[in-house]
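The complex appears here minus one protein chain, its other protein chains still in place.
Just so it is clear, A and B label the chains in written order, and each chain counts residues from 1 on its own.
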Amino acid sequence: MHDQMVFVAAVTVLGVLEQAYFSLQVIYARRKYSVSPPCITGPPEFERVFRAQANCSEYFPIFIAILWVSGLYFNQAAASLCGLLYLYGRYQYFRGYSKSAQGRLAPLYFSAKMLWVLIGLSSAGVINYMCQLYLEVDFLRYLKQLIGL
Amino acid sequence: MHDQMVFVAAVTVLGVLEQAYFSLQVIYARRKYSVSPPCITGPPEFERVFRAQANCSEYFPIFIAILWVSGLYFNQAAASLCGLLYLYGRYQYFRGYSKSAQGRLAPLYFSAKMLWVLIGLSSAGVINYMCQLYLEVDFLRYLKQLIGL
Partner (left out) sequence: MHDQMVFVAAVTVLGVLEQAYFSLQVIYARRKYSVSPPCITGPPEFERVFRAQANCSEYFPIFIAILWVSGLYFNQAAASLCGLLYLYGRYQYFRGYSKSAQGRLAPLYFSAKMLWVLIGLSSAGVINYMCQLYLEVDFLRYLKQLIGL
């Protein structure tokens, strides 16, 4: 399992570093706009940074769960690549949202698309694995043979 | 490990799909009640949907962590079954909370109970595994023999 998941583990560490970066930005925004904890309301500039980080945090566990299931049951390389693109989309989302509510939309749609790709990969992987285990059919191998991989 | 966890992985994918469904409901509620991001306050109808999704998101990582530990150290079938019941309870909770603050209570207690069962299973599994490893005693096997499994 270790060999098979090392790139997924690397993407996980990168994701954690990204979340740490977002959290630091909220701390800087709290200082800049003088919003002391536990208060979470303030000027729109602060609220946008706060909500951007809250939204990324909310999706983080969903991302990690689906990333690992994709890596375990579909394919490590595909899962890691989608994971990297998702993290890139989230970075653009955070920067965009910090500037304006409008600026969050394009990267939000992009990172949502990456999540859907990961959901697709993991569903395909899990269903195929069950078919292999109980029906002794391996659709993914047929597909790979078909496209000559 | 793959064979042993495929149902837990399937429940994980279902859980991610459920969270995606809840997130879409918040987007619809934002449009319906004209609450633009980053604002998170509005009419009680909106705030209930928003809080229902926030509460489910908050418990999602706890659920996934305990589900996988139960599957790995106790038993895949028991973990997956409790996981499915938990997700069903969360769906009822979301629907109930969307209608009234009162409507969230019964399914909330049900899904909390399922979480406690998973905490119990994973604690039993981890403690038994440690006893096996260091004391060479396997309580769970004795128990299974006792009830004739």
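Operating definition for what follows: contacts are C-beta pairs under 8 Å (C-beta built on N, C-alpha and C of every residue); 3 or more make two chains touch, one makes a residue touch a chain.
Because the structure is a prediction, the values reported are computed rather than measured.
K.L.:
Return the single residue from A:Phe46, A:Phe60, A:Phe74 or A:Tyr129 that touches the missing chain.
P.N.:
A:Phe60
K.L.:
Any idea which of B:Cys39, B:Ala65 or B:Leu140 touches the chain not displayed?
P.N.:
B:Ala65
K.L.:
For review purposes, identify every residue of chain B that touches the missing chain, sorted by number.
P.N.:
Residues 1, 44, 47-48, 50-52, 58, 61-62, 65-66, 69, 72-73, 97, 101, 104, 115, 119, 122-123, 126, 129-130, 133 of chain B touch the chain absent from view.
K.L.:
Hey, which chain A residues sit against the chain that's not shown?
P.N.:
1-3, 5-6, 9-10, 12-13, 15-17, 19-20, 36-40, 54, 57, 60-61, 64
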